[in-house]
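One chain of protein is taken out of this complex; the other chains stay put.
Up next is chain A:
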């Protein structure tokens, strides 16, 4: 199922979840585009080591490319605090400050999105469910958390199914962006409708199989864990807290806000 020693599938899901959260928090707290860029490159390298790298990168591109384009348009052209005008375009102006702001925000968002996509596309859902349940989380809450964290991979599979049905009835998806966008438009409504329809049915089946019961659940398989992973999770949490504390201190005592 996995390839290479950097495969995240072998890790305890709480380790990868803590890692994703820590990367997002620390990068946001650091608020330095160079730092964000370094982290993003690291995440890209790590993504490429995973079995589902292509699917994760496609999902990241689908989210980030439109977002980055909007950032560039909004802040690159209309940044109120922009002083250093690089190019004047009538009422709009490309400013150095605006571009830097867009770069900073874009990279931070990129880190956030890629970190969580990397987690969603590598996590073994049964293990995450077991790990959270074993820590006393209510089953319904666990299911909501797991569903939210794995929504994109699940939606990707569903879209593939809808696309197969549509292609079987004459939909031709070309390679151009316009063709793909039109296809995405045709698949968006069926995707949402089918997810909503299935969720009701699924909830009944889960209830009938005792998923919402209050008794303590047992587990068929053990979730892999180790002392180094346990320690790593705590170190990451401490680093998160430290990063937030430094950020708050700098904001309160005159550092760069």
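The rule we apply is simple: contacts are C-beta pairs under 8 Å (C-beta built on N, C-alpha and C of every residue); 3 or more make two chains touch, one makes a residue touch a chain; residues count from 1.
Following the convention adopted for this analysis, contacts and distances are computed from a predicted model.
J.: When you check the chain that is not on display against UniProt, which of "Spore germination protein KB", "Tat (Twin-arginine translocation) pathway signal sequence", "Energy-coupling factor transport system ATP-binding protein" or "ABC transporter" does it turn out to be?
T.: "Energy-coupling factor transport system ATP-binding protein"
J.: Among A:41, A:148, A:164 or A:231, exactly one should touch the missing chain; which is it?
T.: A:164
J.: Provide the residue numbers of chain A that touch the chain removed from this figure.
T.: Against the missing chain, chain A presents residues 1, 51, 124-126, 129, 139, 143, 146, 161-162, 164-173, 179, 182-183, 186, 189-190, 193-194, 197-198, 200-202, 204-213, 215-221.
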